[in-house]
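Handing you this structure, nothing more for now.
A protein chain is absent from this complex, but the other protein chains hold their places.
Per-chain numbering from 1; labels A and B assigned in written order.
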Amino acid sequence: MSEASGPVLIAPEERPIRQVALLLWRDKFAFVAAAYLSIVAFFAVFGPWLVGDLATSLNLRLRNAPPGSIEHGWAFVLGADALGRSILARLIVASQNTLGIAAAAVCAAMICGGTLGLIAGYVGKWPGAIIMRFTDVLMSFPSLLLALVVLFVFEPGVKNVIIVLAITRIPIYLRTTRAEVLEIRERMFVTAARVMGAGSIRIVLRHVVPIVAPTLVTIAAIDFALVMLAESALSFLGVGIQPPEFTWGAMVALGRNYLGSAWWLAFWPGLAIMLTTLALNLLSSWARMATDPTQRWRLEITDKYDG
Amino acid sequence: MAEAPYRHLLEVRDLTVEFHTSVGTIRAVDGISYHVDRGETLAILGESGSGKSVEAAAILNLIDTPPGYITGGEILYHGEDLLQMSAEQRREINGRQIAMIFQDTLAHLNPVYSVGWQIAETFRAHNQCSPSEAETRAIELLGRVGIPDPQMRAGQYPHQFSGGQRQRVMIAMALALEPDLLIADEPTTALDVTVQAQILDLLKRLQTEEGMGVVLITHDLGVAADMADRIAVMHSGKIVEQGTVEQVFRDPQHSYTQRLMNAIPGRVEDPDHEAPDIEAAPPLLQVHDVVKHYEVTSGLLRRSTGQVVRAVDGVTFDLAAGETLGVVGESGSGKSTLGRTILRLEEPTGGTITYRSHDLLALSGADLLAFRRKVQVVFQDPYSSLNPRMSVAAIVSEPWSIHRDVVPRREWNDRVIDLLERVGLQPDHARRYPHQFSGGQRQRIAIARALALQPELIVCDEAVSALDVSIQAQVIELLAELRDEMGLAYIFIAHDLHVVEHFADRVLVMQAGRIVEQGTSAQIFAAPKHSYTQALLAASPVPDPAVQAERRRNSLTPAIAS
Partner (left out) sequence: MGQYISRRSVHGLVSLIGLLILVFFLSRLTGDPTNLFLPLDASVETRQEFAERHGFNDPLLVQFGRYIGDLAQFDFGTSLRQQRPAMDAALEAFPTTLKLAAVTMFLAISLALIVGALAAYRPGGRFDRTASVISLAGASAPDFWVAIVGILVFAVSLRWLPTSGTGTWLHWIMPITVLLIRPFGLLVQVVRGTMISALSSAYVKTARAKGVKERVIIFVHALRNSTLPVITVAGDQAAAIVNGAVIVETIFGWPGIGRLMIDSIIQRDFAIVQATVLLTAVAIFVMNIVIDVAYAVLDPRIRHN
């Protein structure tokens, strides 16, 4: 491909970045959401390195120090926990685990679900039927209960939590992929490729995957929020992440014991979860509108029509 | 003062409709004016995107605001401006005095209510009679538009009706309150020609009985010539020409109208082309007694019910190298299944196909791949036949990455450019993506892809059916040029007889899986022998008002059940 004489004509699709930014600016909620998510993502990547051991250093003098005061430095503006650790620092450090687990689970679910969906949709016959019955089993049961049962049998921990969350999300990707594949394989360009003599592998990789992939990525963005909530709930119930690792959900669980005396222990991490999922949902609903040609004008027109 | 009837039933003056979109404000309708009188049919003729449907929506207050806005003009109904009326006044007029029928009847009928209920709703909406009487009258109307067993059918749902029947239901609904004006937006576009003829007959008859004015919106010159008293030609939001049907067809003034009239696909002339002699050489392709049956299954375990659908039912024909064979038939005639069988996309239930005296059905592995080099395909839908995520260069060069020995990789660039120029596109189009092209251009890309392997035979499955008339003619002209240059043979599958009239050397007419007639184009068109061929020819409206008027006088309309 990289030969100098190779086809140079295959240029990337033009990306009107400016237009996307403009559409984002038009929807103030989505714009704020995007800004917030960028900050959270930044802390998730660089947070532990920036904060250092502030999140784990005990300070018994500051036990349950209330928020709203910078007397003890900016690190304690959100207060301190029962062992006198800075809540802000712990929030920043926990963002890595919280977002990391969700991202890993979503990616795993997307890849497994996508692959199985491709097989179910393109091969069909008995492998397809078995895969579909398998998803029916997963779909027919509340995801949290399924995760609880699995985590009852296996040791809770980062790896198993990721696996469990991924398994509960696989059906979404699997069904979407299968439905899309069934539709795409009937499209004329696939038939034209068969007439040219293209084999199944070529058709799947060249014609099916590139069309399914963007849909899956869109779903993953929405799913990310759901998976984060599920992980938080598991950790809150005590069957998710185990100490010394902690996530926002685990922080809420810990703070629940001090509800009467120090409300901020449970409040801030919960708020962080809420704002992050809200931002993700706002952004994805914006994206859905921006990519839907019948809805897009709502973002493009400058005048609003209030009722 | 006594009632002074206004001169025209409907008069549109300087109507302008704008849409706000990402690329700025678009004038879909740009200051058009026309009028319709009682008992008269005005055809608004235009190609896709000309604004003709938007203009009709404006009369009935059906434009979605936003993004669409009526920014100027008047719509005078009996001299009163509809645009000045309140929403409630316009609702009173809709359905009672002005009615409309639409193109895509499956989408335009509510899927969850029975057909009888939906017709009766017209009465209920205007408090014309009691609910039970409305139902009785709905059943009467169904009978009047030619639905057999109306009592039973009134209780059924839209998806249980055929396309032609649904259009009859639409018409019944529109005519319930005997409106003065009927607006018909492409009423027969998706229908088979014989069904189209029946619907047009019905409209004509009802118009005579009711004396209403009709605005017929169509892209089909034949339909316009058949139905219209006067014609308004619309092009990019403007009416470029208006006149009686004879004037517009005989002596078009505007350059666009002239182009449109010359583009009638049947008029493609190709004097260089000589039909190859079928007897002289061994045929390229021999199809013998090919049968394709589908089993009908039902029930929990998808058991066979013993019924079979005979999609292709014993078809035999030969195709010589360099020959163009037209395969014509209506939906369900098995013409596309036949095409797919020849392409080895479907395995036939019985019969033999030989290609250059090799048994096609026994080919596999390398032999099948070699066959795939020689036979290519161009499909109907220019939107789904190109992968939207591949650049034009990647699309056209894909065959070479499958058949690696055809063109060395370093020559791909030049060859892609050659091919694009060959089909009338620009070299720099190679970098673009399918969505940046119009329907006709996409079809050219698909042709370039088909040519990449230098095939001997191209199967064109309704290759021009989705295109506007003027584009159809250009694509057929291109195909004609290519066959003379490269010695290509075509199997040209079409539902429209006139498309193949001058282009095909020989024509097969198919009905219900069988060939009912075959012969040279000249024979088929000049002296059709089989009654079905005659019916097809008679049902297909000719873009010539004089011929159509003659036909209507002789009432040649065929009696074929839809």
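Throughout what follows, a residue touches a chain if its C-beta (ideal position, glycine included) is under 8 Å from a C-beta of that chain, and two chains touch if they have at least 3 such contacts.
Owing to the predicted nature of the structure, the values given are computational and were not obtained by experimental measurement.
Among B:D37, B:E74, B:E121 or B:D229, the one in contact with the hidden chain is B:E121. Across the entire complex, the residue among A:I17, A:L60, A:V153 or A:I201 in touch with the chain not shown is A:V153. Interface with the hidden chain, as seen from subunit A, comprises residues 29, 133-134, 136-137, 139-145, 148-150, 152-154, 225, 229, 232-233, 236-239, 249, 252, 255-256, 259-260, 263, 266-267, 270-271, 273-274, 277-278, 280-282, 285, 294, 298, 304-307.
Seen across the whole complex, the unshown chain contacts subunit B at 57, 60-62, 64, 87, 91-96, 99-100, 102, 104, 107-114, 121-122, 125-126, 157, 159-160, 170, 173-174, 299-300.
By definition in this document, only the chains that are shown with their structure count from here on.
Chain contact summary for the complex, subunit A toward subunit B: residues 3, 5-11, 13, 19, 187-189, 191-198, 202, 206-207, 210-211, 296-297, 300-301, 305.
Every residue of subunit B that touches subunit A in the complex is listed here, in rising order: 20-22, 66-67, 343, 345, 368-369, 372-373, 375-377, 379-381, 384-391, 393-394, 397-399, 402-403, 409-410, 412-413, 416, 430-431, 433, 446, 449, 453.
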